[in-house]
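The complex appears here minus one protein chain, its other protein chains still in place.
Let's turn to chain A:
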Amino acid sequence: MEQNKQDTVNLNTLTARLKNEDERYARLSKNFQIVYWVLVAIYGLLIGIHIYENQSIKEIAGITCFLLAMLIFAIMFRHFNKEYATVDYSQPTLLMLKQAAHRYKPFQLKTIWALVAVLLIDAGLSLNESLGFDLIRLQIVFVAVFGIAFAIGLVFWKIRYKALRDDALLLIRELENDVVAE
């Protein structure tokens, strides 16, 4: 009886904690999305103002690049959020392992979209004459910053995710051994 009471108390505490975490995560994720969509709206507004003020086509193209980059980031964040926030443990083990191996791949198709967004930011900075950046210096700084960010990302992946992916691949190989033709 006492044990049952204890279990119920623990279960209630756990349920409350899980519910709070769900709500906190949903709120955080919503806030992030709001930030991206607000930036998209701001850049959209800026484009309108620049067109209204007959600004140069290069300036307008520059801001459009920023807008497109923010749009890609907003869509990517939404996709990323869906994929990572809802790891479904109720799937068949083999499927769950295959999805984990895919999730922890260092380079995926969506990496290209991130690269496109980064290049759009570069194009935006280069086209925006009002910022007054020297084009050559800007490219050097941009490539250096991008290179460092890429290297940090790769090291982070190697420390945090490589082992998980290797384990998942090992288990997949083991499960797919002894395959019998149906």
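As a convention for this text, a residue touches a chain if its C-beta (ideal position, glycine included) is under 8 Å from a C-beta of that chain, and two chains touch if they have at least 3 such contacts; residues count from 1.
We take it that contacts and distances are computed from a predicted model.
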If you had to name the missing chain as UniProt does, which of "ATP-binding cassette domain-containing protein", "RNA polymerase sigma factor", "NADH-quinone oxidoreductase, E subunit" or "TRAP transporter small permease" would it be? "RNA polymerase sigma factor"
Per the whole complex, from A:Leu71, A:Leu97 or A:Ile121 the residue touching the absent chain is A:Leu97
Residue positions on chain A contacting the omitted chain are 7, 11-12, 14-15, 18-19, 86-97, 163-164, 167, 171, 174-176, 178-180, 182
